[in-house]
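The other protein chains are all here in position, but one chain of the complex has been omitted.
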Amino acid sequence: MAVYLLRRLLQSALVMLAMSIIVFIGVFAIGDPVEILISPEADQIERERAIHALGLDLPLWLQYLSFLKNALQGDLGRSFVFNEPALQLILQRMPATLELALGATFLALLIGLPLGLYAGLKPNSFGAKTIMAGSILGFSLPTFWVGLMLIMVFAVQLGWLPSTGRGQTVEVLGLRWSFLTWDGLQHLAMPALNLALFKISLVIRLTRAGVRETMLMDYVKFARAKGLSPRRVTYVHVFKNILIPVVTVVGLELGSTIAFSVVTESVFAWPGMGKLIIDSINVLDRPVIVAYLMMIVLMFITINLLVDLAYSALDPRVRLEGK
Amino acid sequence: MSTTTANATAPAPASAPAPKVETPFRRFVSEFAESKLALLGLVVILLIALIAIFAPWLAPQNPYDLAQLDILDGRLEPGTRNGLDTFTYWLGTDDQGRDMLSGIMYGLRISLTVGGGSAIIACAIGATLGLLAAYAGGKTDTVIMRLVDLQLSFPSILAALMILAFLGKGVLNVVLALVIVEWAYYARTVRGTALVERGREYIEAAQCLALPTRRIIFRHLLPNCLPPLIVVATMQVARAIALEATLSFLGLGVPITEPSLGLLISNGYEYMLSGKYWISFYPGIALLVTIVSINLVGDQLRDVLNPRLKK
Partner (left out) sequence: MAQTPTANAASPVLEVRDLQTHFFTRAGVVKAVDGVSFTVRRGKVLGLVGESGSGKTVTGFSILGLVDAPGRITGGSILFHGQDLAKLSDEQMRQLRGNRIAMIFQDPMMTLNPVLRIDTQMIETVQAHAKVSREEARQRARDTLGMVGIPSPDERLKAYPHQFSGGMRQRVAIAIALLHRPELIVADEPTTALDVTIQAQILAEVQKLCAQTGTAMIWITHDLSVVAGLADDLAVMYAGRVVERGPVSETLDAPLHPYTAGLIGSVPSRNKRGEPLRQIPGMTPSLLNLPGGCAFRTRCPRAQEKCKQDPPLGELLPGREARCFFPYNMPAGEAAA
């Protein structure tokens, strides 16, 4: 187990390194920040001073090394726009994004699992067919458009929920969270649902496919041959087997959800990392872009690792063989 | 002889009275047609394609031609007649005075071209790499699959964002971003099927005949890997269209001179809160219908072509 962890950590470090190179090349080598940041009216001397101050006159690989050195110390540059450390900007906004992503994941499981189970157990019923048709809608509808429609219906027409922004926050563990307040939940409801839509469909389809495949397995027939009640067969034998792949996929998709929050945050003006990155790309605020990408990769690696560990906890075949 | 007594007593659904020559293709078509929704989707796709192709002739106005626009006609409600009273703005106008219906038709062209085009290119690249990986095995396989894994572990939107952040906006960059994001799905699907097919005897036979490798791969291996590829391709086209729309909505996609549906929706975003919903709503519906139809078709294709569900 320790060997496995060590190997994974090493792999992760390599990935981060590769990522840093890619990001560096992409952001610093392509595109010309000089044009963007230094006003065209600046004369030669001011230009040179600015270039020197930003370190843009050094050869590329030196720039990379200094970038790397700073990165390891937690300094990913200062935002050109906000004039604050980029990393700090990202971290400030992380709780908001995490809230959104985790809320969406929670909703996806809460809604998706029961629906998918039903669709799998009674595949030819009207309900099941409706659910499946709905799930196609779920992953076909572009998230941003659904968000717009949600705002239009629930905020503009019906006035039940606030249209944009994050609600009141409460400080826990040094970070600000909004789901602990009623106002916060009201603001969280639509964006979380919006973000969850795609995943709900995914979970429904996965669960249904899993149920249909599992029902054909011999051990289900054997369970029935033992005279177990249909309820027990379904909820214990079938369910536990499909839970493993579903949870795994959902866990892995968490990274994707965090990435996709970019869209939802833009639509709902949710002050998370995603909105920040879109704005930053538009103004070419390189340090923020770099900080975001590095953080995201780090989060992915962590999530993947956690999911692997969770998987081995859930599936006894994997656990006991050791890794 | 009592061969048909069995069939006569059976309340069997859909089977022909006496089995005609049931070629695989015929069975495929009849199984596909079992879903009325999928058939509907197919019809809708064809309609949309036709609209997109013939947009210049069908649309009442060319929304990109500034000379045809009258800014005073901006933000009109659906159903209003235009200033010159020559035609009706069936779906209203946007803030520049562009007829929404025309905008949607032209926007469909961009959306379909970019989405479909990138899917085709990604398919070609991905399928080739997948076949190569499966056929060559060894190091080639490992390298290609590592790339695939890397690509797939990245959420599509993030990769696209990154590429557009590095390269800037523009139609070609969008296509490039989409291709980079999509090729891996094709590669993985094709490799999976190709690995299974590779072990089959007809490939061995072709190798014994010393046919050139390229021929074996493309003339023998590829046709048998087509079913899952078709399913993936269908779903991917829908994804590509949706992704392009999302990128354009975020302002990172196609330029405003050639608005795709996503960009049209984004234009209307600011007017939503003041009740002028049609600027975003109708392009959204068009986008929706397109994507849903493609997915319906792809879904049924997948069910029909899935060997695991056949008992």
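To keep things simple, chains are lettered A and B as they appear, and every chain counts its residues starting from 1.
Note that in this section contacts are C-beta pairs under 8 Å (C-beta built on N, C-alpha and C of every residue); 3 or more make two chains touch, one makes a residue touch a chain.
None of these values were measured; they are calculated from a predicted model.
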| item | value |
| --- | --- |
| From A:228, A:252, A:283 or A:310, residue that would touch the chain that is not displayed | A:228 |
| Contact residue for the chain not shown (choose from A:68, A:133, A:180 or A:244) | A:244 |
| From A:213, A:279 or A:315, residue that would touch the chain that is not displayed | A:315 |
| Hidden partner interface residues of chain A, rising order | 217-219, 221-230, 232, 236-237, 240-241, 244, 314-317, 320 |
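As a working rule, only the chains that are shown with their structure count from here on.
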| item | value |
| --- | --- |
| Between chain B and chain A, distance of the C-alpha-averaged centres to the nearest whole Å | 24 |
| Of chain A, residues touching chain B in the complex | 23, 26-27, 30-31, 133, 136-137, 139-145, 148-149, 151-152, 156, 163, 212-213, 216, 255-256, 259-260, 262-263, 266-267, 277-278, 281-282, 289, 293, 296, 300, 304 |
| Chain A-touching residues of chain B, taken from the complex the two chains share | 37, 153-155, 157-158, 161-162, 164-168, 238, 242, 245-246, 249-252, 262, 265, 269, 272-273, 275, 277, 280-281, 284, 287-288, 291-292, 294-296, 299, 308-309, 311 |
